[in-house]
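What follows is one structure encoded as structure tokens, with my remarks underneath.
All protein chains of the complex are present and in place, except for one that has been dropped.
Each chain gets a letter, A and B, in the order it is written, and its residues are counted from 1.
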Amino acid sequence: MKRSELLSRLLMMAGILLAIGVPLFFWMRTPLIHARVAENGGWSPNVIQAEAGKPLHLQLTSDDVTHGFAVGQMDMQSVDVMPGKVTDVTLTFDKPGTYTFYCTRWCGVNHWRMRGTIEVSGSSLDTEPAAVPLYVSLGLNVDAPHDAPIVPKEIPSAIRGEQLATDLSIAQFVNPDFYRANSPYQTFQDLSSTGLGDSEIWDAVSYIWQSNTTAGSLVNGQKLFAQNCAACHGENGAGDGVFADKLPIKVDSMMQKPANLTDPVRMLGASPAMLQGKILRGGMGTGMPSWGSIFTEHQIWDLIAYIYSFQFQYH
Amino acid sequence: MTKIELTSHTFIKSALKNRYPQLVVLVVMLAGYIFAMMAGLIGTPVGSHNFSIVFVWIAWWAILILFAVPFFGRGWCAVCPIPLPGEWLQRGAILNPPNKKPKWSNLRWPKFLRNIWLQNISFLLLALFSSVLLTTPNVTGIILAAMLFTAIALSMVFERRSFCRYLCPVGGFVGLYSQTAPIELRVKDKQACITCDGKPCYNGSANGYGCPWDVFPGGLTRNTYCGLCTECLRTCPNDNIAINLRSFASDLEKPSARLDEAFKAFIMLGSAMIYAAVLLGPWGALKDAAYHVGTSAWLIYAAVFLGIVFILLPSLFALCAFRLENFNSFKKRFTTLSTALIPLGLMFWVAFSLSFVFTNASYILVSLFDPLGLGWNLFGTVNIVWQPILTPILAPAQTLVLVGGLIWSARTALKASNEAKTSSIPVIIYCFVVTLIMLWLLL
Partner (left out) sequence: MGPRVSLLLLIMAGLVVAFAPLPVRSIPPQTRTFKLDARQFAYSPSELTVNQGDNVTIQLVSTDVVHGLYIDGYNVSVQADPGQTATLTFIADKPGSFRFRCNITCGAMHPFMIGKLTVGENDWLYRSIGLSVVALAGVFLLTKQQAQIHYDKD
């Protein structure tokens, strides 16, 4: 055949092969972790291998909507995983074990189900058994009702409570061991012998609750609540979040609505340990996620402190 | 305006007759097409960041409807890569002159399909699931592959570029609207063709192939079916083929009387309005219905879509062509008057596309430098934030385009009604009403 024909055929084949080969080559070589909404499979892959002490370099991309990425129990700054874009993350794990990674931007009613695990291998010289959560060691039944028989007629004020507290000896109530194991109602009962009226005792209780936390914890708790809880429980905790009507239906077809965290009957009868149990474990026959592998203990106490602030007027 | 013969300039003529410049352009186009196909099939599923969606439905569409068609008629067809692999296989060569015997079955396209009805249908098929097509890279990739392989298959069975002439969904409207373009390919002297022996422009010669578009260049009076492939420039022994610059819409001075083309005009006019309502309007229910292909809502949407383009628009137009006393030439009046909808439809599509392109043009740079969504950043522009461009001039531009289209279609209606020997008033009122609807939908 003529030389021009040969050359043009070569040119053609080169063009076609490059157009097919270059994308294929790079696509096969790029190990992306795809984020998809849970209904479409969630994280893919959802199990990642790593070695303790060696940096793990991840490339994340979203295949549909805005997602985020963070590793649980590490108090890690989350990164956004945007549709069509690639986010680079480098993690280093000191200790071997199974870590949970999760989505940090709400991506639908099943957002919280978007989780995967990182299996970190390595020799473990100091393995410590996981600490037993407080509600377990206290023997609390997280599923049992915890209504407070008596509730305040109006929102108790910690400012008034502070003034009352000067006459009471409340030091016994302002320490983690007491605070975490007792509900506001129990504290109310403990103070009934002081001879003060009900509403004044509630004011004192609210001051005690405020004293058991810090302003910084409340701010952190509010942030955690807004990012993780408000979508179902409502921005003001009333159980009226945007997903409240979209949760899975229970077997006897009664719609499960998220708990109303502003209800004093329910909340004042619950101790922090009880709330911690509910948050850690979830379930209870409702759509409540289990946060045990996600939040650190510090984060959960901050969150619980914030949730109580729906009941009391702090300053 | 008198015609200016562009090919009278030696530089232009030799550049067009030489096969190498064309080959280089075609190789680049084919590689780009295949790359877009690959990006659609294996790249990120996010449309706005995938090369296939951005470069087919934003960049290529903008170039096609805003420049190529209005100014170059079938100019896109001249560089389109879809027929190429099939044609090279059909010819058994890329550059070599034709063999005496065709390599494959080389059948003639069936007579009853020698019209653009198949193109009307193929366009509508794509239009009905356009919400999915425009936003899902996989689907775009599959359609690109389907068009390429269908063209190859047809080239193995039928002669010439049968896909391009009779099936391509794009070719249907590009051909119709090419009649408005200021460029044309015609013979210089019809007498020379009459005395020409063998008609190599149509049958091929040692210098080149017979017209792949199944057109006899000597008989060309309008642009609709000439794909500007320049084969006839190479084969004509009398140097009788010219590419001319001319006034816009000269072809509409002699309007065609074909029903398939008339319905193409209605399909394009109707789909421009429906796209404007569904894609650019604030009505979420319409978008849901259009997107969820296969649901009952979509079936209703599809039925309404087809009803508008096949029944509502044509029957209202039929009233404009209806005259009790002269019913026999009703079809001729109908088809002749419908040529007024050609410039109108083109301007509708330009106005609609301006909004779509200005809003999404910023994605072009992003997907150019990370075409597969793998995290590349070839020129540092991958982090450009989405931002619409030229927003202040959009509404005035759309008004100019639509009012200009109205003027153009009114003038075309006046000429067509002279030809059809009927009043132009009903047609002009029709054009006025649909223009008002389009203005309301877009502004």
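The rule we apply is simple: a contact is a pair of C-beta atoms (placed from the backbone, for glycine too) under 8 Å apart; a residue touches a chain by one contact, two chains touch by 3 or more.
Given the structure is predicted, the values throughout are model-derived calculations rather than measurements.
Visitor: Who does the absent chain touch among those shown?
Guide: When the entire complex is considered, the left-out chain reaches A, B.
Visitor: Which residue among B:180, B:360 or B:422 touches the omitted chain?
Guide: Of all options in B:180, B:360 or B:422, contact with the hidden chain holds for B:360.
Visitor: Going by the contact rule already stated, which one of B:46, B:167, B:211 or B:372 would touch the omitted chain in the full complex?
Guide: Hidden-chain contact among the options goes to B:46.
Visitor: Going by the contact rule already stated, which one of A:231, A:294 or A:307 would touch the omitted chain in the full complex?
Guide: A:231
Visitor: Which chain A residues touch the hidden chain?
Guide: Residues 37, 64-66, 82-84, 105-109, 111, 226-227, 229-232, 235, 241-243 of chain A touch the chain that is not shown.
Visitor: Please identify, in ascending order, the residues of chain B that touch the omitted chain?
Guide: Touching the chain left out of view, chain B contributes residues 46-49, 131-132, 135-136, 278-285, 287-288, 291, 359-360, 386, 388, 391-392, 395-396, 399, 402-403, 406-407, 410-411, 414, 428, 432, 435-436, 439-440, 443.
As a convention for this text, only the chains that are shown with their structure count from here on.
Visitor: Taking each chain's centre as the mean position of its Cα atoms, how many Å separate chain A from chain B?
Guide: 54
Visitor: Which residues, counting only chain B, touch chain A once they are in their complex?
Guide: So the residues of chain B touching chain A come out as 23, 27-28, 30-35, 38-39, 42-46, 48-50, 88, 93-96, 370-376, 382.
Visitor: For the complex, give me every residue of chain A touching chain B.
Guide: 1-2, 4-5, 8-9, 11-12, 15-16, 18-20, 22-24, 26-27, 30, 32, 59, 61-64, 83-86, 88
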